[in-house]
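Take this structure, written in structure tokens, and hold onto it; I'll ask about it next.
With one protein chain withheld, the remaining protein chains of the complex are depicted in position.
Letters A, B, C, D and E name the chains as they come in the text, with residue numbers starting at 1 for each one.
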Amino acid sequence: MRRWLPYPGLALALLLVWLLLSQSLSVGQLLLGSGAALIGSHAMAVLRPPRRRRVRLAPLAKLGALVAIDVVRSNLAVAAIILFPRKGRVSGFVRIPLELTERGGLALLALILTATPGTLWVEYDQRKRMLLLHVLDLIDEEEWATLIKSRYEVLLLQAFEA
Amino acid sequence: MSGGWAGHLIIAPILLPLVAGAALLLLKEKRRTAKRGIALGTTAALVLLSVLLLTRVARAGFAGDPATLVYRIGNWPAPFGIVLVLDWLSALMLVLTSCVGLAALIYAATRWDQAGPRFHTLFLFQLMGLNGAFLTGDLFNLFVFFEVLLAASFGLLLHGSSKARIKAALHYVALNVATSLLFLIGAALIYGVTGTLNMAHLVLQVAAVSDQDLPMLQAGMAILSVAFLVKAGMWPLGFWLPRTYAAAAPPVAALFTILSKVGVYAVLRVPLLLFGAEISRTAGAAQQWLFFGGVCTIAFGIIGVLAARRLSRIAGYSLTISAGTLLAAVGAGEGSVLAGALFYLVSSTLGVAAFYLLIELVERRDAATAVGGEPVFDDEYVGLMPIEQESEVGVVIPASVAILGGGFAFCVLLIAGLPPLSGFLAKFAMIDGLLDLRDTVGAPVWWLIGLIVGSGLATLIATTRAGIDLIWAPSERPQPALRVTELLPVGLLLGICFALTIFAGPAMRYMERTSQSLGDRHGYVEAVLGPEAAGR
Amino acid sequence: MIQAPDLPGWAALIVALLVLSGAAVTLVGSLGLLRLRTFYERVHAPTLGSTLGMALIVAASIVCFSVLRGRLSVHEIVIALFLTSTAPVAFMLLARSALYRDRRGDV
Amino acid sequence: MTTLALALAITAAQILLGLAVFCAFLRMAWGPRAQDRVLGLDTFYTNVMLLLLTFGIQTGRTLYLEAAVIIALLGFVGTVALAKFLMRGEVIE
Amino acid sequence: MSIATSSVTLWFVLLLPFVGSLAVAGLPTRSRDAAALIAGAVALAGTVLMAVLYPQVANGTGLQTGVSWLPSLGLDIILRLDGLTWIFAMLVLAIGVLVIVYARYYMSPRDPVPRFFSFLLAFMGSMLALVLSGNLVQLAFFWELTSLTSFLLIGYWHQNESARSAARMALVVTAAGGLCLLVGVLLIGKIVGSYDLDTVLASGDRIRASSLYLPALILILIGAFTKSAQFPFHFWLPHAMAAPTPVSAYLHSATMVKAGIFLLIRLWPVLAGSEAWYLIVTSVGLITLILGAWAAIFQQDLKGLLAYSTISHLGIITLLLGIGSPLAAVAAIFHTINHATFKASLFMAAGIIDHEAGTRDLRKLSGLYRFMPITATLAMVAAAAMAGVPLLNGFLSKEMLLAEALEETNETLLDQALPYLVTVGLIFSVLYSVRFIHQSFFGPPPTKLERRPHEAPHWMRLPIEVLVLACVVIGILPAVTIGPFLDVAVRAALGGGTPEYSLAIWHGFSKPLLLSVIALVLGTAAYLVFARALNAADAVPLLGRLRGRRMFDAVLSVLVSSARWLEDWLGTRRLQPQLRLMVLVACAVALLPFLRHGYAPGTAPRTLIDPGFALIWLIGSACAVAGAWQAKYHRLAAVVLVSGTGLASCIGFVWLSAPDLALTQLLVETVTTVLLLLGLRWLPKRLPDNWPGKRTPASVVLRRGSDLLIAVAAGAGVAALAYAMMTRPLPDAISRFFLERSYAEGGGRNVVNVILVDFRAFDTLGEITVLAIVALTVFSLLRRFRPARESVRDPEQQRLQDAFDEAHAGRAPGDTVSDYLVVPRIILEWVFPFIVVIALYLFLRGHDLPGGGFAAGVAMSIALILQYMAAGTRSVEARLRVRPTDWIAAGLLIAAATGAAALLFDHPFLTSWFHYLEVPLIGKIPLATALLFDLGVFLLVVGATALILIAIAHQSIRRPVRPLRGGEETGVEKR
């Protein structure tokens, strides 16, 4: 099984993408899509990324909802900053120590933080496990650190490392 | 389309080198003998093939049948799909290409093909590009084959990279890329006005162009011609030519002598076809420009030949001269001048090709020219190149200098247009034809005659200056080590010229028919599109 | 060319609103690119376009085509998916390289 | 009527997006930092992709979305290369 | 002998020397006797056979035989034997025999003589063919051939600089003359309408009446004068004395220089008789006569003296021909024969002296009579003939000359002065003849010689003896010996107008005799007076500055240096001017038609402006301008801006109904950006120019200004063309066909793709070949890549970052980059399979919707490149073995094989086939060969793009090879 289908989850996702692209659920497209997904997942296998343990989906779903809300909220906030500049707004870097070490988790966190307007993942020091974040509207460094750790990292830890 | 296998022979000059070249890629770089063998076999087969096609054209043509053979690629009817057209001129060019190609390849197989990887593939692709350009009957397909042959020529020029080659290649590539863009603009304009790309169909469409659209068409044609003329090396567009060719490895330079004729071929083919006498709303002016351009080119070539310090530059400038002569002959009119010019094209191409091959042999006495520079980087792909692995251990022919000298002399005679080789007959035929034009064209004919004569003299002066010292001057240098395989190609080329001299009658008859066929738009259209279209 | 597909009124309204607001958000983001003072601040601006702006327009597209075809057409989700997973990578790498420039000595 | 309104709205959106592209262009042309220019290019890509989506809506064809998909998936490659070049002095080590 | 046999004999005689030449050339280097024997036999056989042919010409009919060569241009090989030809042929052959005998003994045993005899025979053959030519072009052909073979003979001792330069000079001068001659005879041919000699000879009046007569005459005369060393082309002849003496004896007495004379005689009936002829030929002959004789007096080299005397005598013949009367022509022919006999013998004698005494310097020679009485006697007789002493043949022709000079032909001053000037020339000629004899054979025994001279071997003297005998016999019994032959020759040469003349020793006391005596007496007296002074001369008085060779060299060097100057002025080796010219020329020629017809946009309805598109497109244009502005110092900015332009044009394509183009452009755009960045690593830093005085020099401003103008002009031109085209209605194009047949006959809905893989798949095949070639070229060029010194090291950023990592505790080198890439790398890994799937998607549906093999291939290679960027070359290649060349080969072969498969069914190449297969559950599945073709495209594009990018990327992990001892080389890997 592993040999034929190295990454079942990935293959499923690829098949989904194929079906979305071709906008059809016909048997032919299903077959073609499965073939493509197979090839795609074998392509992934060629790169030989480290194997991942199972991922829990429930925390991820929760995270997704949270992020969606946050994105909209911060979009509006940043839009306000751009349209109505206020004096005294400071932006700056924040250092946040992370407990998360899983590659996937880190990547997801980076995606979330960067995709949310107002925060930007700048660098992660693998040895010190220290994240460097840039924040557009920096009021309190501590607050940001706890926010991120409590709001996102916890969920990610649950999903990936529990 | 039927006619069994024989009917498909027209595609073979393109398909054969393509497949062989691609197949060579599958062989490891170390299997040199196999590669050589395949490449040589393919090229030899091309010679046979092209001769076969030529005899077919000639037999049909001399028997009074239509000589033009058309091959519809993809089985699509003519103005829509791409067609290959084999007529007098293209058959001639095919033979010329394969002969020069074979000679150059034999020469290269002695040692030059080791100067870099993938030589044989590039070489075969070059032949494919040339053959395609000569065969195609479609304007855009012509562009594609131009690019094929250019790309291959870039590769071959850079073969055995050295400082001079790289510097020359930079100019060559930049200029040719720019030229290709001009080609595209010109071809696009022509398509925009006429709505077609097939050359025969173009002839019909051009005749139907409204007066309002005419300047657009002419502008397109003019831009296209500039692109051709850059490739042909016309002054003031061809300064790159002598330098580039001088920088190339000898067998490559020899092959390039054909390359410089592609531009001339295109001028012969496209503008003549589209703007001939039948549609001569502008033919006169265009031909006049061509004529004067040719005259200036010859003059510049003469200057260059005289100014040249090295033999390879002399050879380069004699290509300029020959391009100029051909252009001027085209400009002077179809008919017997053109026939002479075509004869000249053949013999000068062969002569200069042989000359390029000889130059290296002659100059090898001066310095043991290493085939390439020393490698700087360890090679990641196939390991270090064994440089000069089996060099200079050839059979030392006692009379090597004599042979070299003789070959050199024959080349010079051929290029300068002196007896006993075909160069003389070519010049004679051209001047003879030109003298017939003295009443219609007037004084410029005399300039051209003067320049044709002068170019021979200039070549003689320049080559004797350099050649005598190289070959005759006593020296402490060791006898050059020659291999038979290096002399064989030179002999081959000169031998063809010698045969051309002896069989000048039939050869000239062929050229005359070629020249006639170039003027015969009706026949061309009929052959490609069928009699109904032509009768329209 | 001013044209639009023939949609029922309600759908047209939704689509129009979504498209306009998406475009507006994107424009604001790009304006931010001009108005913010430092590079680090400016990096935040285009995210508007690649998140909310994109989401709104994709939504418009989904509505539009679903109504047009008479069945759910979610093919644009792929775009959303791809863009959200790739755009941040660029920002991240860019910001870090700017940081390197700013503190040459202590990378 | 509604169609016309929708058409106008879409055109307006396109103009807005066009202006957004213009902003991105100004960053590309002005800099001042190299990173600014690259950021401008990235924004250019995103905005253009959105423009393509609106064009798709306008024409009612899903055909044009393919280009948008390609931009979404591969538009960042150029930016990544540029960013890496700025950071490391070469794109592929 | 029948005509047929005679013809065959004639061919045989002609071909014999060429065959002999080849045979001799094949002999081993040292086979002196064999070579001489073969050569001699050939020449002797030729002589005998030619003699046998005499009856054919004696009756005046002559012999003509030909083969077709180039019939369409009127060039056939015609051998034409008449009296004149016969005489010349006999001279060529008979003297050839003698020279070969002589040469056998003259040439050193160490000389590789087969080469010599081979050349000599080749020359003999060419000369024979020349005189036998029955066609003017054929004559010009062999004319040049004699120049070439004589070049080889003159340069035979090529180890001597003098021989080389003399050979070259002779070749250049005579070949140039030959080319003039060619044009000249072509003109004649055009006047007459045929190159056939008979026809030409019959149309003298027509030729002289033609407007082309003068140019033709001048050109032909130039040819003849260069060959026959007439003033002002005489200078090559004395230098040609660097040739071995047998060569001089052959070429410069009897044959080569006589070719010009032969031509003049041959065409005499056609060309002579006009005023131009008289003035040019006579005066040139006269000047040459006097000049040559005068210069001969002062020569210290025996052969030099003979050379100048040859020039002088050739002048005599020319003069005679110039006079234009038939009698003069007779004299000319006669003197030609005479000169050949005595001059050949004199050269041979000089050769013997040289051989025996070891020098040819007259000042060193003295009293040789006592050592070599026979040679001396022979030389004396020959010299006497040269001086015109009675009872010898020279005397006879000289008398004829004087008689003709005295004859009043016209009223010109030249005619009046002729007798006196001729006499002066003859005085000189007596003077140098006496000097030649007296100085070498008489006087005290020589003191300055290195060895003791003695008589030459008998066989070496034999040729001289034969020739001197001829001089004497002809001199005494002219009417009996030479008379009949001369008669035949004259009749053949002059045709109808053959005059009455008598060959006798004694014509009674006459003015010519008087002048002759005066010349003899004064000449001898002058020698007695000036002998000592002459020996001291080291230059020719009055003419000292007119050294032919120096002038020749000067002319050539002026030619070369002016050519170099012109080459620089008219040409360029730099790229910018070439591109500038190209753009300018293209603009100019495109403008021309509009100057004539005017410019007008079309009348087709315009499309409404679409604000979104217009905005983007204008921004794209602005990007282009900004990119152009930034490209010099901010390359990265320029890359960014140009990408913007590319993107804008993608949008343009989408908008304008070309989704395929947009897709492809977009993908290519991405790859190009990566490519340019890969390249940027190796380019030098550019700093703004620092002009002195902080001000841009005017020249730079001017150049930029003009470039700007050119750019604007080009842009405006293209825009105008585009606008004019777009506003015209589309002609009834072939595109309808594609749209209508695409689905029905091509099996695809995406017409663009069907065109690419079916209708015009041949273009695509070519296009992918280009890609393959470029990839291979890049690959092979980069194998020898040598980065500039300052870019060999890692880029500055990497060095700083590594230094930082090293300097800090708790960090290992490379941490910075690994931290930098840790997250992106994960994401890029995730993206990889998706890109692969998208690529497959693009590939599979290309036939019906935008996409296709090319787009898919590029997408695939972008996927690869992303991995390289994220993980680094080594890391990727540790896991992934990419073999791009195999991919390329496979792609090409699949595409070509798909096309060739049609041949199996006797369809043309690339004929497509498709079929819808009904499969249960799935429905119709399209099967098309076009898809297979596209697969080839896909594979090739992946291979080629990957090969290009990877090959460049590889440069970063290569290190210069440091040569170790023993020539071995090793690569030091980075890190």
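Methods note: a contact is a pair of C-beta atoms (placed from the backbone, for glycine too) under 8 Å apart; a residue touches a chain by one contact, two chains touch by 3 or more.
Just so it is clear, contacts and distances are computed from a predicted model.
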- Task: Refer to UniProt and select, among "Probable glycine dehydrogenase (decarboxylating) subunit 2", "Cytochrome c oxidase subunit 4", "Sulfite reductase, dissimilatory-type alpha subunit" or "Na+/H+ antiporter subunit C", the name of the complex member that is left out.
- Result: "Na+/H+ antiporter subunit C"
- By the document's definition of touch, the residue of E:Leu186, E:Ile755 or E:Ile888 touching the omitted chain is E:Ile755
- Contacting the left-out chain in the complete assembly, out of E:Asn410, E:Ser561, E:Gln576 or E:Thr603: E:Gln576
- For the chain left off this view, which of E:Val589, E:Ile734, E:Ala871 or E:Ala896 is in contact with it? E:Ile734
- Cross-chain touch to the chain not pictured, restricted to E:Ala51, E:Leu566, E:Met726 or E:Leu927, is E:Met726
- Please identify, in ascending order, the residues of chain D that touch the omitted chain? 59, 61, 63
- Item | Interface with the unshown chain - residue positions in chain E | 573-576, 579-580, 583, 604, 606-610, 613-614, 617-618, 620-621, 624-625, 627-628, 631-632, 635, 638-639, 642, 645-646, 649, 652-653, 655-661, 664-665, 668, 671-672, 675-676, 679-680, 682-684, 686, 700, 707-708, 710-712, 714-716, 718-723, 725-727, 729-730, 733-736, 738-740, 742-743, 749-752, 755-756, 760, 763-764, 767-768, 770-771, 773-775, 777-778, 781-782, 784-789, 791, 848-850, 854, 944, 948, 952
- Task: Against the chain that's been left off, what residues of chain B make contact? List them.
- Result: 140, 144, 147, 151, 154, 158, 161, 163, 166-167, 169-171, 173-174, 177-178, 180-181, 184-185, 188-189, 191-192, 197
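Following the convention adopted for this analysis, only the chains that are shown with their structure count from here on.
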- If you average the CA atoms of chain A and of chain C, how many Å lie between those two points? 17
- Between chain A and chain B, what is the gap in Å from one C-alpha centre to the other? 61
- Task: Mark out which residues of chain C touch at least two other chains, giving numbers and ranges.
- Result: 1-2, 29, 31, 43, 45, 50, 73, 75, 78, 82, 85-89, 91-93, 95-96, 100
- Message: Where in chain D do residues touch at least two different other chains?
- Response: 11, 14, 17, 19, 21, 38, 40, 54, 62, 69, 73, 75, 80, 82, 84, 86-87
- Write out the stretch or stretches of chain E touching chain B in their complex. 68-73, 75, 115, 137, 141-142, 144-145, 148, 155, 158-159, 161, 164, 167-168, 171-172, 175-176, 178-180, 182-183, 186-187, 189-190, 556, 559-560, 563-564, 566-567, 570-573, 575, 578-579, 581-583, 585-586, 589-594, 596-600, 602, 718, 721, 724-725, 728, 730-735, 737-738, 758-763, 765-767, 769-770, 772-774, 776-777, 779-781, 783-786, 885-886, 888-889, 892-893, 896-897, 899-900, 902-903, 906-912, 954-955, 958-961, 963, 969-971
- Considering the complex alone, what residue numbers of chain A touch chain C? 17, 20-21, 23, 71-72, 75, 78-79, 81-83, 85, 91, 110-111, 114-123, 132, 134, 136
- Message: Give the list of chain E residues in touch with chain C in this complex.
- Response: 607-608, 610, 797, 800-801, 804-805, 816, 820, 823-824, 827-828, 830-831, 834
